[in-house]
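Missing here: one protein chain of the complex. Every other protein chain is in place.
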Amino acid sequence: MAFFLEALFGGLMAGMLYSLVALGFVLIFKASGVFNFAQGAMVLFAALAMARFSEWIPIWTGIHSRFLANVMAFVLAAALMGIVAWLVERLVLRHLVNQEAVTLLMATLGISYFLDGLGQTIFGSNIYPINVGMPKDPLMLFERTFDGGVLLNLEDIYAGSVAALMVAALSLFFQKTATGRALRAVADDHQAAQSIGIPLNRIWVIVWFVAGITALVAGIIWGSKLGVQFSLTTVALRALPVVILGGLTSVPGAIIGGLIIGVGEKLSEVFLGPFVGGGIEIWFAYVLALVFLLLRPQGLFGEKIIDRV
Amino acid sequence: MLYRENGQLKTTYGADQQIFPIAQDRWLIWALIAFAFIAVPLLADEYLLRAILIPFLIMSLAALGVNILVGYCGQISLGSGAFMAVGAYGAYNMLVRIPGMPLIPALILGGLCALAFGILFGLPSLRVRGLYLAVATLAAQFFADWIFLRIKWFTLDSPSGSVSVSNLQVFGLPLQSAADKYLFCLGMLAVVALLAKNLVRSAIGREWMAIRDMDVAAAVIGIRPMYAKLSAFAVSSFIIGMAGALWAFVHLSAWEPAAFSVDLSFRLLFMVIIGGLGSIVGSFFGAAFIVVLPIFLNQILPAAGAIVGVNISTAAVSHAEFMVFGALIVWFLIVEPHGLSRLWSIGKQKLRIWPFPH
Amino acid sequence: MNKASANLATVLVMLVSSLSVSAIAQDKQQYFPLLTFRTGPYAPSGSPWANGFVDYFKLVNLKGGINGVRVAWEECETGYATDRGVECYERMKGKNGGATVFQTMSTGITLALTERGMADGIPILTPGYGLSASADGEVFKWSFPIGGSHWASADTQIQYVAQKVGGLDKLKGKKIALLYHDSPYGKEAIPVLAARAKKHDFELTAIPVSHPGVDQKAAWLQIRRSRPDFVLLWGWGVMNSTALKEAQSTGFPRDHVVGVWPSGSDSDVKEVAGAAGYSAVLVLPGPGFESTIAKEVREKLHSKGQGSGPKEEVGEALYMRGLMNAMVAVEGVRRAQEKFGKGQVMTPAQARWGYENLQIDDKRLSQLGIADVMQPLTTTCKNHMGPSAARAYTWNGSKWDVSSEWLHADPAVLDPMIKAAGDKYASEKNLTRRTPADCQS
Partner (left out) sequence: MSQKKIGDVVLNVQDISLRFGGVTALTNISFDVREHEVRAIIGPNGAGKSSMLNCINGVYQPQEGSISFRGQTFKHMNSRQVAEMGIARTFQNLALFKGMSVVDNIMTGRNLRIKSNLLMQAIRNPFSIGGAQKEEEAHREFVEHIIDFLEIQAHRKAPVGQLPYGLQKRIDLGRALAMEPQVLLLDEPMAGMNLEEKQDMSRFILDVNDEFGTTIVLIEHDMGVVMDISDRVVVLDYGKKIGDGTPDAVRSNEDVISAYLGTSH
């Protein structure tokens, strides 16, 4: 029982992080119809930037408060993601307007390769720490009720709540701000949006920037847990089933989907895994999403598409 | 003035329908085949054969398969690596478990395993399109990674999980020297390429392209999307599977699931994009490009660096490789969505009307 | 910014070295290809290892080469991927008058190359890793897991655990979990540990972690459930630090986690706050910041800005391993020269004899300046591994402390397994065991 709770909880926390990455997918897809395969690369790129800047800033400026250094690093990294967003719009999207989704998907594949290479060229390919002062040690609950107690992970809790905050902030941004509304308009209908004078290009830059920020946050959380390293890119592959499950166009979908996938894969791994040799969580998540896909092609909250002839 | 079709009048539809309607092309292709089969084994050295030509041939085969699915039928797949893996392990099991199983049937059986696997994971394509399908095929990728890693039966319980084949034979002839292996792969490729070309220029090929271009219209003229898509998956994964078996048997000779990772799937997709979606010859261009590029960069970048006085570490080179790949993909998608094969045909067109501009 | 400046240094050095290599291209040189991986998930392990390699070769050349024969080397990036490794092998085996020997730096690549090595007549050198069965020199004529293999690691690892609990007999009824990298490397651990488990009846549960090893949450949940007495860590690259972080966050005592050499380098523990108490059993050399050879590298290379990596890396476990790998490669050639002619460039076949008749005793080790971190190496035709010695090191939060005597892999356990595996391989590939006559060649 205690163990089940732990697995469940671990799953929820992992799910929160997945949904944070998934959110990046959804944002971009809503606003530009692009299935951004590069989200994972952006996470790595942003995290690398954060890690290295926070390491370099003290050397450059002689500031030694870790807090300040982190803040400045965050700002710099964010700015960098802004530049990336701008360049992507300039060099790629702009030239691929009204192409089929699949072409755009491949383009983002290209972008992700490029970012992977660039990031490691600039920032190096070792493991780099991000230290934002997350607590590392576990927290024991109900030690009386269950033998050994239920282990909670403070770091996970922090991470989870940051992710939750991020999500809340984004939904606010979408609902309340003018830009947010513009984004929603674009999402609903490109031509219409353009015709009422919403500048598509600027919107896209903004969206990719926002996605970049989510990537940065996700990168920081994962980075401070595991250290920043090339293998962060796999995070994106882990978040794909989430998007499928939740529906490409739905923010709440990304959240719920994330939690379902997170819990699903962890529980499957710890309870089914041992019987089949373990390591099933990755494909389990995918197959889960796949089965779901067959039942409901548009995903949990996605809109149904009717094609006209 | 050499490359002209004047005076080559077609008197039958048969003549008009042949693969190379222009005489010069026919001569060229025969010359090329002769060169590949006779001259290359004599001229090329061990290194060229083993490190470049054999991988190129096998990857062309795989790219051909991917192109049928992605290029002709428009069903994007990120799981090609999985199909190769299934082919490889399928063929391996056939070869090892069935005593006296000859090589070529083993390869074909391996292909058939991949075919079954392909159809299974092609089923989602009946319900979902494009992006969603891409993700569905990723499921195939990770599932394959897992079964060959964790289910000991497939690897004959080898403790290391890595398997190997040795002293292969074709019709009793040993397949040892680089030249033999090269010729074997070349033969396979030639045959499969011809069959594939026939398919794409026949009714089934038209069904695939119809589904790709406008599936509703296709359905209305009586094309069954299910049959078209699944047959594309079947043919494609069969070819990819055989390529996988060749890759494992002939090129690697000892391998582990990691040899067919999602990375390979992406590389295959890149080959098709760069080479040219929906073009057989494009598959060759793409494969050549992706196979040679890393080696090229490995040779050139350090040299270039040395000239300007910077030394490029191997790490830098492979990072550069990432960037070049990425940049090229985007560049091709933007500038020449039909890839190298289009550039090729444009060139031919120019040559045809040369020296007159119009 | 030190890393960057280090990079710059690297750049310059490599330039110099490359020039020097090309410069001496005409006079006699022994060509050593390197299958390194400085990128991808395993770069953290690959880089220091490769740097040690290269630095040693530089030293050899500074000291006038191998009896006058200069060392030429070339790196080929494998990214720890088997197929890339095969490509590299094919690419380099014929270059510069032929590769002397290949060091695969990856068990997966070793498996792919073992047979090619036999076919092409190029020795495959895997000190401390590779295909454990290839210690059987009568079957694996061209493979050399000199001074240790993964089986040796596993055996010494168990011996250290036994030492912690106070004797092999105390292992009885203990629960031991093996957390391994799900690759040929990680799987090599299982047979020996299983044999040991039978022998001392402790309970062994093997928990695989898939490539690249960043998500281990589920694995550690399992560990937390089964509450083993010890966790044996067989990680690689980024998997190691992740494992230690997860251990901390699931509250598993780090001093009950025991690693092997691929999990025992500074990059695995440096950035992990709670890694203190974790110990690793390192077959062959351990960290040696104060070793003579490390000092030598610092003054002869780094002080002249010619070091391959960052200066503070010199002496790290994996860096020392790189030095050792290169050292074995060179010493083999030196030994071969004694037989086939001093100052000559050795063919792969001649070098093979050298590796098969290696005699690196304490005296030689101290001449080489590496005596204080490793034990002598000897190989014979029958036994390509020779005696294998390992020592446990414990991370105290800032550095590794030696925490055991030299542990020796127990032939009583390994030899029968090696013999059996050798026979199995021989029958599969229908090879015949080498005759004593063949051993003379």
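Order of writing sets the labels: A, B and C. Residues in every chain begin at 1.
Definition applied: contacts are C-beta pairs under 8 Å (C-beta built on N, C-alpha and C of every residue); 3 or more make two chains touch, one makes a residue touch a chain.
This is a predicted model, so every value here is computed, not measured.
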item	value
Selected residue (touches chain absent from view) among B:223, B:259 or B:316	B:223
Touch with the omitted chain, as defined above, among B:198, B:299 or B:349	B:198
Where the missing chain touches chain B, by residue	12-14, 16-18, 195-196, 198-199, 201-204, 206-207, 209-210, 212-214, 216-224, 231, 235, 278
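Definition applied: only the chains that are shown with their structure count from here on.
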item	value
Chain A and chain B: spacing of chain centres that average the CA atoms, whole Å	33
Residue numbers of chain C (touch at least two other chains)	38-39, 43, 47, 182, 208, 210
Residue numbers of chain A (touch at least two other chains)	120, 125, 277-279, 282
Residues of chain C defined as touching chain A within the complex	1-3, 38-41, 43-44, 47, 182, 207-210, 212-215, 217-219, 221-222, 224-225, 227, 238, 241-242, 245, 248-251, 267, 271, 273-274
Residues on chain B engaged by chain C in the complex (per definition of touch)	45-47, 50-51, 55, 145-146, 149-150, 159-162, 164, 166-167, 176, 247, 251-256, 258-259, 261, 263, 295, 298, 302, 306, 309-311, 313-315, 317-319
Chain A to chain B touching residues, read off their complex	35, 91-92, 95-96, 99-103, 105-107, 109-118, 120-121, 125, 237, 240-241, 243-244, 248, 276-280, 282-283, 286-287, 289-290, 293-294, 297, 307, 309
